[in-house]
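For reference, the structure discussed in these notes is given below.
Here the complex is missing one protein chain, while the rest keep their positions.
Our next item is subunit A:
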Amino acid sequence: MENESGALSRVVGLFSARGYNIESLSVAPTDDDSLSRLTLVTSGSEQIIEQIIKQLNKLIEIVKVSDLSDFKYIEREMMLLKVEAKHTDAITSIKQVADIFRGKIIDLSNKTFTIEVSGQGEKLDAFLEAMQDQIIIEVVRSGCIGIARGSNSLKI
C-alpha cells in the first residue's frame, strides 16, 4: 500500500466496519520508499475471503492485494520472550529449550533471560508452551509476515 499516514487506518477500519477478524497484522516500509507492505492473517469462508480481497482493492491507497494461501508460501513470525528461572538449576533447562527451538539468548540480567525465536506461529506457540515451567515475564510477538515460494512474487 501507499506509504502514507492514514492508509493503515483505512485497512483496520474496513475490517472492524465489516466484521472481519484480524488475527495478526504487521506493516513496514519496503525497498521502495513510496510503498509499505502489510501482512494480515484472517479467516473466513471462501466467499468472505473473496469479499475481503475485493473490499481491500477498493481502497484507493491499496496498490496490490495477494492471497498468499493461493501459493506455496513461507511464513515467519518473531517472538521476544523474557523469562525468569524458577530455581537456579532451571537455567540449563531454559538454555536447552531455547536451543531445541533454535532460539537465541539475546540479553541477561541476574534474574532474567531474554530469548529471540522465529518461525511459524505454531512453533512459537510450542516454544511458549515448553517455557511454561518457568516464570514468564513478558511475551512480544511481531505478527506474521510471509512471502511466496519460488518465482511468484508480489511486486509492483
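We adopt the following convention: a residue touches a chain if its C-beta (ideal position, glycine included) is under 8 Å from a C-beta of that chain, and two chains touch if they have at least 3 such contacts; residues count from 1.
The working rule: contacts and distances are computed from a predicted model.
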Absent chain per UniProt: "ABC transporter ATP-binding protein", "Acetolactate synthase", "Branched-chain amino acid transport system permease protein" or "Succinate dehydrogenase flavoprotein subunit"?
"Acetolactate synthase"
Contact with the hidden chain (one of A:42, A:55, A:114 or A:142)
A:55
Which is it among A:63, A:90, A:130 or A:148 that touches the chain not included here?
A:63
Of the residues in subunit A, which ones touch the absent chain?
1-2, 6, 9-10, 13-14, 17, 47, 50-51, 54-55, 57-58, 60-64, 156
